[in-house]
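What follows is a single structure, written as structure tokens, with notes after it.
Heads up, one of the protein chains got dropped from this complex, but the rest are sitting where they should.
Chains: A, B and C, in written order; residue numbering restarts at 1 for each.
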């Protein structure tokens, strides 16, 4: 494989200029109804780390930000993800996450509608790096799951 | 190797008619000066077991008897050993034991003066059975060592 | 169709001569022979993609990891486990059982708790529990045998109580060949909340097995007894039980995070695989499973029954030969132990070896069972997929000639 295919300009751009990078301002998230959600994860083998904060309103991801350290792939993937999921309904976000996981694991194909995600076609050929590409997505999925569990608990109280 | 070489008549004879088999009568051994010495050992892999009793007088093996269960080789070897060592000085016995061990381990050769022990030439070619052939000898060596240690202790008291 | 002669062609060692005679290998319960595909897989790994697993970004490391993990999936499928994360690689049945004793037993068992084993267990399924029992003040109980060499299951029902926390039973006795009634044991154990550990070392190689329907909690077995390499074993455990277990070995690969003050364990099953594993062995094991699957475990099972029936019949015809273990073929596998007249098993084995026949003599790491049988040792013939009726005929002939040796002085 050509390095070009792997380290596409899109990926390097997101790595060097990450979108939605940082934390959600406290003031913005302090209303009681949609509290700030946090989720974090690491890839212990690489030392990649991703921290995500998001706000849910009317079952939509109203805002999402991330910080992290790690390799190009993991950080670029997080940046692209935040752009793609912001504003979407939780259902749609979950569907996208699961779809991207399936694609990276070779069970589905890339399609044109995936936008910047298409840049990961090269990464898919490198099994050792698939985990890097998926890290942010796993962290967000975990976060959404925890959010939904809390909602259920709240209803049950 | 021919089976003949392994299960020589001498070996089968000693196996079927073990010499010095049994225990040393209590009366005979009850004088305080040369108490009855005992030693026992097993080959855990085969289930061979050898129990030896002996009497030392003036640093000679005045009497020796054995009992045991196990394969032809281990029992015949014990029988032949008792015949060879009875009456010998402890030094000579130790020398013979060490020599026989070296022979069986291939570090020395058999010589004509070894009498019935020559029957073990075939066994030497079967590493799995060398332990069987040596069991009684190890047990006796152990017994003699313990006897000598006790003598030293007695002197030191 | 099961073509044993074609199968034999896949096993290079079966062309060996031993003491000038064709090798007749009847010591399969100790370890089985390996087909060329397994031997080649190991060499291929070393020649083409040797690298450490789970650590490398580089291509060799990725391929090695994929192949290593592929075996985990194959093992899971082979025993119909719910998920490949329930499959822990160890160095053998012995380590697998010790892992249960240390990782689960030491954590969850308390003074006064009881463990039920059987008197036919291999030392591997006795000694770890004795060690734990001494440390923790546990009580070990042993299920006795009936006269036919099967478990006295009625006694088991009376031994089991609310204090019973674990029942550890061998799938198949490595001496008697007895196949134990796992379902009954699991039902009774679970009804009092006890866990069940199956020592599958002799069962998994020949009995088609579904751990989910058997509903066992732990299952241990060894690759080398089912065509695979030495130094590889498996512990299957139910996921939720494994999740609560402590590792046996602390070190690399089994942690998420280590600081000077503390560590966080990795997820199941990696938590239990500290240190560089036997990568070549695990990859070779994958090919062994492929080989068994290609033949079909049902076919293997049938062929072994056929051969065992034949062997039992022939051996029973020898004057002065005492067979231990059940005669009913539906209750046993292809492991047949016996004594021949008053000739010590070691002598029998040595004499047969002169004819190229490899059998085992001794206590087969089952001293308590031998005590129960009242014998210090026995001869053991154990059959596997490549053995033939002709080999059994030759065994019987050779056994019959032993008497001559002892009568004539050879």
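As a working rule, contacts are C-beta pairs under 8 Å (C-beta built on N, C-alpha and C of every residue); 3 or more make two chains touch, one makes a residue touch a chain.
Remember, predicted model here, so these are calculated numbers, not experimental data.
Remark: the absent chain touches shown chains A, B, C in the intact complex.
One of A:13, A:62 or A:92 touches the chain omitted from the figure, and that residue is A:13. If you put the hidden chain back, the residue from C:231, C:269 or C:286 that touches it is C:231. Among C:128, C:168, C:286 or C:326, only C:128 touches the chain that is left out of the view. Residue C:263 is the one among C:84, C:155 or C:263 that touches the chain missing from this view. Interface residues of chain B with the unshown chain, by the touch rule above, are 42, 44-46, 126-129.
Annotation for chain A: contacts to the undisplayed chain at residues 1-9, 12-13, 44-49, 69-73, 126, 128-129, 132.
Taking the complete complex into account, residues 12-13, 16, 18-19, 23, 25, 27, 30-31, 33-34, 38-39, 42-43, 46-52, 55-61, 91-95, 97-98, 101, 119, 122-124, 126-128, 130-131, 140, 142, 222, 224, 229-233, 248-255, 257-263, 274-281, 346, 349-350, 352-353, 357-362, 365, 367-368, 371 of chain C touch the chain not shown.
Following the convention adopted for this analysis, only the chains that are shown with their structure count from here on.
Taken pairwise by the contact criterion, the protein chains link up end to end in a single open path, with no chain closing the loop. If you tally contacting C-beta pairs for each pair of chains, B-C comes out on top.
Between the Cα centres of chain A and chain C there is a gap of 46 Å.
For the pair chain A and chain B, the distance between C-alpha centroids works out to 78 Å. One finds 39 Å separating the Cα centroids of chain B and chain C. Shared contact sites, meaning residues of chain C that touch two or more other chains, are absent.
Residue positions of chain A touching 2 or more other chains: there are none.
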